[in-house]
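Note that one protein chain of the assembly has been removed; the remaining protein chains are unaltered in position.
Take a look at subunit A:
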Amino acid sequence: MHSCLIVDDSKVIRKVARRILEDFSFDIDEAGDGQQALDRCGSAMPDVILLDWNMPVMGGLQFLQNLRARPAEKRPTVIFCTTENDMEHIRAAMDAGADEYIMKPFDREIIKAKLEQVGLI
């Protein structure tokens, strides 16, 4: 079973994403901002992180930059999942070390397609 950390300041989005990912047999943890997510990754690194862009305390891009700069044995797959859907944001995310990018609104089919892209299902 793969583990997934859902990082989003919206409880509703986290709940929807959780339901979809649990259907694909993922073990789910949640964080409401980038700082909480960094703390979660300190104890156990998930296999994949579903990451929002705009969040309080620490945004998704800053979290990703911190995560990739941190020495770690395991490199988690990071999939941005955000309403920022222009080329500049997408390019910035990929340059910072994201593996895939989902433009909201998402549905089960898109999540599945992206997880297949990164080889997790």
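Going forward, a residue touches a chain if its C-beta (ideal position, glycine included) is under 8 Å from a C-beta of that chain, and two chains touch if they have at least 3 such contacts; residues count from 1.
Here is the rule we go by: contacts and distances are computed from a predicted model.
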Per UniProt record, missing subunit out of "protein-glutamate O-methyltransferase", "ABC transporter domain-containing protein", "RNA polymerase sigma-70 factor (Sigma-E family)" or "Penicillin-binding protein 2" is "protein-glutamate O-methyltransferase"
Touch with the missing chain holds, among A:13, A:45 or A:110, for A:110
Have a look at A:57, A:72 or A:94 and name the one touching the chain we're not showing.
A:94
Given the full complex, what residues of subunit A touch the hidden partner chain?
85-87, 90-91, 94, 98, 100-103, 105-110, 113-114, 116-117
